[in-house]
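Would you mind keeping the following structure in view while I ask a few things?
The complex appears here without one of its protein chains, the remainder shown in place.
Up next is subunit A:
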Amino acid sequence: MADIDEDTMELPGAVNGDIDLSDETQDFRFLNVLNFTGGTDVKIPKRGEKDFEPHKTSLQSSTLAASREAMHNALSTPRVHKPKAHQIAVYDPHSNMAHIEHTKGSYTASMGIHKAGKLWLLPEEALHLLERGDLDVRWTVHEDTHEVNDRTHESGGIPMSLQGAYAAFIGMERAEGRRLTLEMYTVYSALKRGGYTVMRSEDWSDTRPPIDTSCAPKNGTSFLLNTWLGRLFFGSSPVPSEGYAVGPLVRPGLYRSYKDIYRLLNIVSTHNPTAPPSFSLPSDIENPFRLTYNVWKPNSNFKKRAPPPPDFRICVIDARNTPVPTLSQLNDLIVTTPYDPPQKDKSLEQSMKHGHRNVVLAVVDQVNGAEREAEDVDVDEDDEPPLLSVYIARRYGELRCNFRVTGINLNRVTPINLGPIHK
């Protein structure tokens, strides 16, 4: 039967055991097998055996019914708050946030802002906690206020349903600045479920984040000097632009060194990653390519007041409304991240993967998030040919990257299998 082969067959290049379970519809009967009490060593089940097509046997239909039943049961798990762990948050319609007076639990280490004796949760934080069943969010109903004052604070307000929470935290967010979208929340909750620490990038509502010049390059003067010297020795006449249109780029003539020829071939000018960055487009509030979240790998010493430099910076993109970014859009996104060169002792491939500045694009299309990494990668030593920005496609299924595609030298596209990014 074909189905048996299909279970074991993988795309070329994929290592066995590298199966991304979230890729496929899972058989919920395996959820019962999961043991989440056993600490860190969580066993994810192998994917279920499937059939090729319906053949109307009662075995098949009863297996399907069992799977559906298991799925239904898993989905209907109620969100209950036992008295000991019960904590109430109150929804604030003006800021679209929720505030808690008495907090219980360790999530406060990486969530919320303390203000006036209360913990204020951002919409995505409150929604995520509610979805996990850790928070009882209440609507404040105006007519109810007199009554609330009489009784204990605990009983005030109408409990917010899951449906109500999506309607409020995502649907009612006012459109000024950048609001929480379902795409952002999809990425946020997927990362939180994966164990990452996620915080909003600071510049959510500003018109435009500033350029990050934290790493003013040390060799700025020598860069200038290089250009000057270059101009003096070779650059008196710029490359004739008509050569670009009709060619050939290198006309027959006398060339004393390879450098002269390389320079003629240099259509896209070499990018110097240490050069002071600048925006190439005018400021635009509608520009979707901006940093959304800062992400840290799990770390018990995390302090939300003084967070360490993030491990990843993520820009969330809605695949249906946003086309592939242009080079200038990518540039404007990438200059808002700090200069972070690869370490010297890394291999060429590793340092190219790391880049000088980097940002992860999380592309969300109809709930299937595919995360790609755009990195500002360039090797400009020793007159190497110009290098295109490298694009890396990467998915966090279960904290694992699947593959990346690098475009080098305009015509070489290589799929490369990456190892796990985590653990």
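Keep this in mind: contacts are C-beta pairs under 8 Å (C-beta built on N, C-alpha and C of every residue); 3 or more make two chains touch, one makes a residue touch a chain; residues count from 1.
Everything that follows uses one rule, which is that contacts and distances are computed from a predicted model.
A chain of this complex does not appear here, and its UniProt-recorded name among "tRNA-splicing endonuclease subunit Sen34", "Intraflagellar transport protein 25 homolog", "Heat shock 70 kDa protein 14" or "Ubiquitin-conjugating enzyme E2 G2" is "tRNA-splicing endonuclease subunit Sen34". The residue from A:I170, A:V198 or A:C315 that touches the chain not shown here is A:I170. Per the touch definition above, the residue from A:R193, A:K259, A:K303 or A:K346 contacting the chain not shown is A:R193. Remark: the omitted chain is touched by one listed residue; of A:T63, A:N287, A:T322 or A:S351 this is A:T63.
For subunit A, the residues touching the chain absent from view are 2-3, 5-6, 9, 11-12, 21-28, 31, 34, 36, 42, 44-45, 50-54, 60, 63-64, 67-68, 71-72, 74-83, 86, 128, 130-133, 135-137, 139, 141-144, 147, 155, 158-164, 166-168, 170-172, 181-182, 186, 189-190, 193-195, 319, 365-368, 370, 396-398.
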